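Note that one protein chain is taken out, while the other chains of the complex remain in position.
Per-chain residue numbering starts at 1, and chain names A and B are given in the order in which the chains are listed.
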Amino acid sequence: MKPAPFDYAAPTSLDEAVELLAANEGESKVLAGGQSLMPLLNMRLARPGLLVDLARIPGLDYVREENGAVVIGAMARQRALERFAPAATLAPLLAASLEHVAHPQNRNQGTVCGSLAHADPAAELPAVALTLDATFRVVGPNGSREVAAKDFFVTYLTTVLESSEILAEVRFPAQAPRTGWAFDEVARRHGDFAMCGVSTTVTLDASGACRDARVVLFGVGATPIAPRAPSRR
Amino acid sequence: MIAKRSISLTVNGVRYEATVEPRLTLVDLLRNELGLTGTHVGCEHGVCGACTVLISGKAVRSCILLAVQADGADITTVEGLSPSGQLHPIQQAFQEQHGLQCGFCTPGFLLSVKELLADHPDPTDEQIKETLGGNICRCTGYQSIFAAVKCAARKLADPAAGALATGVAQVG
Partner (left out) sequence: MAVEIPKTIADFPNSGSRFIGKSVKRIEDPQLLTGKAEFIDNLVLPGMLHCAILRSPHAHARIKLLDASKALELPGVLAVVTGEDALAWANPGYTLPVGWGCHCLATEKVRFVGEPVAAVAAVSRYVAEDALELIEVDYETLPAIADPFEAMKPGSPLLFEEKGTNVMLARKFTWGEVDAAFAAAKTVVSEKFRWHRLGANPLETFGVVAQWDTTDGTLTCHGAFQSQSHMALGRAMTFSLPSNKVRFISHPHGGSFGGKGGFRGTEIASMLSRKAGGRPVKWIEDRIEYLSAGAGQAWDRHYEGSIALDADGIVTGFAVKLVDDLGATGEAYGAVSCAKPLASFTGPYKIAAASYDLTIVGTNKLPTGAYRGMGPPPHNWVLESLIDQAARQLGVDPGELRRRNYIPKDAFPYTIPSGNEYDSGDYVAALDTALAMSKYPELRAAQAKARAAGKLFGVSVVSTIEPGVFDWNAYAIVGAESTGVPEAVTVSLDLLGSITVRLGFSLEGQGQYTVVAQVLADYFGTTPR
């Protein structure tokens, strides 16, 4: 279980990273924390010619609050989000889901954006992104674009990211007031990939009537699945 | 032919320079190039935790980290826990509480626990379980490892109290 040969680049700016990806189109792969990519490399299931490591680019490891949203840079570790106290009030569903993401030892290294871009259908964060209407900021040769979570995940391990694009940031809007939420999954062992899981929110209006209800299932299809909004009885 | 990269890193306070293939994993660097074989390889895909080391005090899987990613890193391995040969309080606690059988997983556990107790000197049961969940032991079951973590916390807080609390007879 040793990786096949690949080349490695550690650019110091996003522009440089995009240039490297574009110059090696189809052969290159972005490396962030590597917690999903490295097992695939070790098993020789992934065979990139070039790994472009984002870790040496300054200023990508932020987790911050912006206008009530939790905003997370490409190299922010999952553990950094876990320790970002405002997340528990702004987006408690997101905060609560993290303890299901592998183990602390993986979250110390794994990034939030990396997990989203990897798009494992059994992963937790893509489901939460879909539930909370996260927005993805993608940078590429043609500049920057924003993608809504509902448009981001295409199929197994595949997103709308082009091979020379990088997920630079994800923005989780604050959960609306009077929103209840739940997150649960079934795994063989806590921290294992979920066999199936669910992420859900219910938002009430001032009168107590249900204004919005969401159920996102993961581990049961090629991407997280948001069945049509439950209809009112 | 892919060019090798020069990296430098600090392991257990010692600075090393190495020239490595980009694909070399950190655990293979530590074990095969630096001769630090206390870090073990169990699954090579980030699941079992046998290869756990600390980078800047944080526990990570060294089998799913490239050596080139660790360029400039400050690493602690099991060899760094007891440089003088005197067992670290966490190691003492594992021995006293029978927190190991074959010992293959143990270095990884010790480092995970070291991070836990640095962050939470008096950890809750849930915090201990969450940490231990990241390391697989196939021999002992986890109860005695759990007890060892509690014992280690006591020892680190007050070495004398920790020793008293174990209740295990000394030989000789």
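What we mean here is this: a contact is a pair of C-beta atoms (placed from the backbone, for glycine too) under 8 Å apart; a residue touches a chain by one contact, two chains touch by 3 or more.
Worth saying up front: this structure is predicted, and the values here are computed from it rather than measured.
Q: List the shown chains that the missing chain touches in the full complex.
A: A, B
Q: Of B:A3, B:C102, B:A118 or B:A157, which one is in contact with the hidden chain?
A: Checking the options B:A3, B:C102, B:A118 or B:A157, the one contacting the hidden chain is B:C102.
Q: Which is it among B:E21, B:D71 or B:E115 that touches the chain not included here?
A: B:E21
Q: Would you mind spotting which of A:K2, A:R83 or A:R145 touches the chain that isn't drawn?
A: Missing-chain contact among the listed residues: A:K2.
Q: Residue-wise, where is subunit B in contact with the chain that is not depicted?
A: So the residues of subunit B touching the unseen chain are 21, 23-24, 31-32, 37-45, 48, 50, 77-79, 81-82, 85, 87, 91, 94-96, 98, 100-107, 110, 136-139, 168-172.
Q: With the missing chain put back, which residues of subunit A would touch it? List them for me.
A: 1-5, 43-44
Note that only the chains that are shown with their structure count from here on.
Q: For the complex, which residues does subunit A have touching subunit B?
A: 1-8, 10, 31, 34-35, 38-39, 41-43, 51, 53, 55, 79, 99, 102-106, 108-109, 189-191
Q: Okay, in this complex, where on subunit B does subunit A touch?
A: Against subunit A, the touching part of subunit B is residues 2-3, 5, 21-23, 25, 28, 44-46, 49, 52, 55, 58-61, 63-66, 68-69, 71, 112, 115, 130-131, 133-135.
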